[in-house]
Each structure stands twice: as structure tokens, then as C-alpha cells.
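The complex is shown incomplete by one protein chain, all other protein chains being positioned as in the whole.
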Amino acid sequence: MPRVVVDVMPKADLLDPQGKAVYGALSRLGLGGVRGVRQGKRFELDLEGQLSEDRLVDLHRVAETLLSNPVIEDFVVRVEQP
Amino acid sequence: MPRVVVDVMPKADLLDPQGKAVYGALSRLGLGGVRGVRQGKRFELDLEGQLSEDRLVDLHRVAETLLSNPVIEDFVVRVEQP
Amino acid sequence: MRVGVVTFPGSLDDVDARRAVRLAGADAVPLWHGTDELAGVDAVVLPGGFSYGDYLRCGAIARFSPVMGAVTSAARRGMPVLGICNGFQILCESNLLPGALVRNDSRRFVCRDQGLRIENTATAWTSAYTLREEVTLVLKNGEGGYVANAATLQRLEDEGRVVARYLGDNPNGSMREIAGICNERGNVVGLMPHPEHAVNDLCGPGTDGSRFFTSVLSAVVAA
Partner (left out) sequence: MTTRLVLDTVALAGETPDVQQPWADLGLKDDEYSQIRAILGRRPSSSELAMYSVMWSEHCSYKSSKVHLRRFGESLTDAMRQRLLVGIGENAGVVDVGDGLAVTFKIESHNHPSYVEPYQGAATGVGGIVRDILAMGARPVALLDSLRVGPLDAVDTRRVLPGVVAGVGGYGNCLGLPNVGGEVVFDPSYAGNPLVNALCVGVLRHDEVHLAKASGAGNRVLLYGAATGGDGIGGVSVLASETFEAAHRPAKRPSVQVGDPFMEKLLIECTLELFNGQLITGIQDLGGAGLSCATSELASSGGSGMRIQLDLVPLRDTSLTPEEILMSESQERMMAIVEPQQVQPFLAVCDRWGVEATDIGEVTDSGRLVIDWQGQRIVDVPPGSVAHDGPVYERPLCRPAAHDALASDSAERLSRPGGGAELRATVLALAASPNLCDRSWVTDQYDRYVQGNTVLAQPEDAGVIRIDEGSGRGVAVSTDCNARFVQLDPYAGAQLALAEAYRNVAVSGARPIAVTDCLNFGSPEDPGVMWQFAEAVRGLADGCRELEIPVTGGNVSFYNQTGDTAILPTPVVGVLGVIDDVRRRTPIGFTGPGCAVYLLGETRDELSGSEWAVVVHDHLGGHPPAVDLAAERALADVMVAAAAERLLSSAHDLSEGGLAQALVESCLRRGVGVGIALPGLDPLVALFSESTSRALVSLPTTQEVRLAELCSEHGVPSTRLGETVGIGGAAEIDVAALFNLPLDELRAAWSTTLPSALDNA
């Protein structure tokens, strides 16, 4: 059963308040040497049947329109178990 | 500059309202053949200097105590750019 | 009688909680997240809000604040602690209460007047209610769905540690309609709805919430 992972991250130029909050907490927990943290979303989609080119195109479309907001986020689609 | 990624996903047996909502929306968007969707978090930590065993141990501790809640979530720590 | 109310960065209902404590007849003592001093208080309220923005997980960062170290050890010694909303989340993150609170199943923040049934009147914070009494408090949260594994749920039920349950439609997908629970000893209570918003007729849905704060007065006197 193929699994497709979509990683959605806030655009590099934009403020990421969540990542900032984690960054602040890390130093309070004594984890030094961190330059920056960004927090995004990870979607795991478990698919039936085979992965075809067509389905990957569809998945890209979904990643772009539903799973991410292109105005503020970038996404990557990865096939984990082909 | 090493980058460490921590993926945090809701535990398999717990209700994941966000994943469920995405699942519902997918079928409305005409993307068939999806068995399930889960939505979690992705953290990208950009580190200074080198990655040592000790630091990885620290990172695991942080992933377990801060970045995830073991009651509801599982996590994976991955080194992306060693 | 002194009841501490903790202010974390991002706490919002600390003012309301202090008012509720005063109306109940106790001294409200502000406690700051950055100190591990409890200023000699007899009980502690962790108020609602969005501590540290609640960006990571609600309560996840507050758990590591200095004051929570002190609250945790005091709670383990038996001091009454009430966590309301974000406070409940912090108590779960701190392992003072089992389970966790997740995103509402509606995926929306919900603010409404909410009916509850009080199911345990043996805790430090609910002794002034009668068993199975139905009350109305304010519910307002984005992540108020209570979850725990089957064994934990069973244990909570068996030990009578479900303190309050939602009446009517489940507002946030909480398992078994759980609105509040307590620890084994009954001194630590976590509650999603806000009793501090129901302490006068003018600015909330009635006064059903007051007795959380009067309960703790008798608990401390009795102790």
C-alpha cells in the first residue's frame, strides 16, 4: 500500500510564530546551538492500489490547493512506500 | 549546517479530527482511492556546528518531552543534512 | 486563606480567576511563571489563556516554567490545584493528570454557555455541589477534546475520577463527554469549562461557578 507524505512548511520569508515559540523553549530547556526552528505540517496519505503518474499529478494538485496555502506555505510531496 | 527534522504524528488509534477532515475533503475534490489521512507536525531544526552522538541524544529528549506528547503522539527524529 | 493564581505569558483569565477567588472570600495572590516561589498560598489556580501562544501544543511549554516545578511538588504533597482550560492542558502535560486535550472535533474554537453534570463532589474543588447536580458554565476552547487510552478511561470511571461531564451535544469530541477529571487524591482537578466566568449574574451565565472557589476554602480549612 503506497504512502504519500506531504510536508507543508511556512515560507522562509514569513514570520513563523510557532517555530519561534519552540525556539524560545529549546534554549530554556538547555538545548544550545540551534540557529532556528520552523514548524509545519506533515500529512500522511495511505493510498489504495498503485501509484501512477496521473495520481501523482492529482496529489500535487491536492497538496497545492487543499493541504497548503501557496500564499504563505511551500510544500513537498514524497512517496514513502511505492 | 546540519538540519534535524522531527516528525510528530497522532497515535494510530487516536481520533485525528484534522486528518479526518482532510480525508473528507479529498473525496469531495474527486481524489479517490485514499484509505486514510493523518495530519501531524513537522519541525525543522537548523543547528550550528557538528552533530555529535550527545547532541542527538539531547534532541531525542527534546522531541520526546517538548515537541511531542507521548500520550497522543509518536515521533521520529531524522538528520537531513549531516 | 490565600489562593494563588498563576500568570504565564499569554494567560488571559488570570484576572477573572482572581476575581472569583476574591468573591469566594479568599485572598487572591498573583503568582508569576518565572519564580518557583508559591508565596505561602494554600491552593493554586492555573487559569485559562494561551500560555506561550499555545503554538506547539496547549500547555506544552508552560509545563517547563519554574513555577510549575513548585506547583507539581506542592500538588504531590496534597495542595489543592485547579487547572481551568489552558490550566487543565498544563496539568495533563505535566503528568499531574492523565490523558491529553486535543483539537475540537469541529476544528473550530467554540465559546458557549454549556450545561454540565457534576459527578464527583469529593474533590477539593467540588465539595459544595451536590452529586449529579446540573450546572451551566462558560465553555471556550479550541483544543478541549479529552482523550486517553482505554485503560486510563476505565480507571477514571472505576475510581469515580470524572468530575464533570458535558450535557447535550458533545461540544468538542471529548471521550465519554468528559469535561473535567481529578487525580487519585482529589486535590488536583482539571476542568475545560470556566467556572470563573460564572460567578455573577451580570457578566456570565449565572453564578453556578462560584462553588468551585468556595469548595476549596472548606477543603483547606478541613485539612
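Quick notes on this structure:
We call the chains A, B and C, going by the order they appear; numbering starts again at 1 in every chain.
Simple rule for what comes next: contacts are C-beta pairs under 8 Å (C-beta built on N, C-alpha and C of every residue); 3 or more make two chains touch, one makes a residue touch a chain.
Everything numeric in this text was worked out from a predicted model, so none of it was measured.
Here the missing chain is touched by one residue of C:39, C:111 or C:223, and it is C:111.
The set of chain C residues touching the chain not shown comprises 9-10, 12-13, 15-16, 19, 49-50, 52-55, 108-112, 138, 140, 142, 194, 196-197, 199, 202-204. Take chain A: the residues that touch the chain left off the picture are 10-11, 13-17, 20-21, 24, 69, 71-72.
Assume only the chains that are shown with their structure count from here on.
A centroid comparison over C-alpha atoms places C as the chain most distant from chain B.
Mean C-alpha position of chain B lies 29 Å from that of chain C. Averaged Cα coordinates give chain A a centre that lies 9 Å from the centre of chain B. Centre-to-centre, using mean CA coordinates, chain A is 34 Å away from chain C. Of all residues in chain A, those touching 2 or more other chains are 22, 25, 29, 39, listed in ascending order.
The set of chain C residues that touch two or more partner chains comprises 56, 60-61, 64. Of all residues in chain C, those touching chain A in their complex are 52-53, 55-56, 60-61, 64. Here chain B touches chain C in the complex through residues 10, 13-15, 17-18, 21, 66-67, 69, 71-72, going by the rule given at the top. Interface residues of chain C, counted against chain B in their complex, comprise 56-57, 60-61, 64, 92-93, 98-100, 102-107, 145, 147-149, 173.
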